[in-house]
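Of the protein chains in this complex, one is absent; all others appear in place.
== chain A ==
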Amino acid sequence: MTTVPTTPVEGHDASVVSLVGVSVAYGSNVVLTDVALEFRPGEITALLGANGAGKSTLIKALSGANSRYSGEISIGGDVVHLSSPVQARHLGISAVHQKVADGIVPGLSVAENLTLDDLAQASRHPLRNKRAATADARAALATLGLDWSDSVLAQDAADLAISDAQLLVLARALRSTPRLLILDEPTSALTAAEAERLFDVLRSLRASGLSIIYVSHRFGEIEALADRVVVLRDGIVQSESARPFEWHEILHDMLGRATDLAHDRGSSHHGTTVIARLDGIRLFPESAPVDLDIKAGEVLGILGLIGAGKTEIAELLGGLATPLAGSLTLSGAPYAPKRPGDAIKAGVVLVPEDRQRQGILPGWSVLRNITLPFLAESSVAGLVRRRFERSRADTVIDTLSVVASGPDASIDDLSGGNQQKVVVGRWLSARPKLALLDEPFRGVDIAARREIGARLSAIAAEGAAAVVLSSDVDEIFEVADRIVVLVSGQIELDRYADEVDRSTVIGAFLGQRHEPPDAAALATPPAAATPPAAAIPPAAATPAPSAPESDSRKDLE
């Protein structure tokens, strides 16, 4: 039986929410084991863990989104069974999920979005009263100290900037006056200044006695904000630590191995022959032309934030876009691919940024996923040669150590990291001259990242060129022989990895941070789903003096 806790009379140390022996299993797969945690009022608890560590499972159980947990969750001392988000909210637990866009109903006004939960309440009057809704919306915003004008409240919520949308969702979560607020990567789509604004709000909420669970990969933010850190790994709570945080130990708890953290390569390979050349290429209409040589025998890492021009370079070479100005050369000859097929025929392959949307064919076997771009090669007179396909799929599975029951396994049954290995292996299987990988390590565990990195070095050693485009300094240092830093369509730095230190690269990378408005980030349409890991290195967002530089990685997978 669930009871609404009514006694606010609690000692300061009494926990708001406590978990004892909470476990969650999906079928035979146990994803959360025997979690025991206490959340106290006026405390920000950072929840850390690699992908698949059980963070989202824990959040789902706590927010009522998954009622099939075992163990005890008590709120204010009373054991409850959380069966739905509505019930959890009623009992005082509110959650704000990572994808802000999912929390906004486009087409409804800002005020209507703020009061959205009322639609689900049977006790409310069935007729919607606009004026009352606006008043309720104002009251909700007041909890965050915001005062939006009537015209803002009346506008379509889809037109809000992403940071304002984030505040909207937060204000809505606070409407039910929760005792525990769960925030899942709230800054992933925010600029540094917007994140700062959010932190101020969170600090004042903490001061008012709210308990907050803060999920983030950004150590700088946690250092600046959290009162304690809880680390999950393989569904088990590895450690709880209070300030001051020992980051090396926390990382060790997270990843289970300390030595790998600062895994930089020794010496860099220097390529000699130029395979592809960008000549006076304009990446954006207003940016100055860029020249870049891509050489065989080395892994080039192009580092840049969203809107820096990384994807533009990949799309130009991959045949997805034509240059605004300037020309491309491949192996000394002019190169002007009109479509991806032209690029593939010329030996240029692109591993796209978004694996789910642009990479895999859901429901298809691993084998068919691998051979799709090379059907012409693997068929005679239109007839697909199955043996050829199978040998190619086996090669990919072997060289990248893909964990799958075999080439006929459905791609859906593979983990994210293994799916990514299949996609990368697909593109490398045809021995390309030039392989472009756009954010290849997103949502990929560290082991898969190592394997992909090793494969790239191998194809470079065999005389191909590999280009990794990323917004993560550590990823780039881990895989690249040569590092190019791209800022607003301009090359800020172009050096070999063994000739340059991390702080120089980070300095070049953050060059644009000195200019107040981040044009690229502001131009991000709010309706677009959370821009993929919007890459504010925490070092920039919030100075984290005690965090070593190698910890500035924003996303460990």
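The rule we apply is simple: a contact is a pair of C-beta atoms (placed from the backbone, for glycine too) under 8 Å apart; a residue touches a chain by one contact, two chains touch by 3 or more; residues count from 1.
Here is the rule we go by: contacts and distances are computed from a predicted model.
Taken from the listed names "ABC transporter permease", "cytochrome-c oxidase", "Predicted Zn-dependent peptidase" or "Tryptophan synthase beta chain", the protein name that UniProt assigns to the chain not shown is "ABC transporter permease". Of the candidate positions A:103, A:271 or A:359, contact with the hidden chain is made by A:359.
One of A:285, A:334 or A:382 touches the chain omitted from the figure, and that residue is A:382.
Although one chain is not displayed, chain A still touches it through residues 23-28, 30, 68-70, 318, 320, 339-345, 350, 352, 357-364, 368, 372-373, 375-376, 378-379, 382-384, 410, 412.
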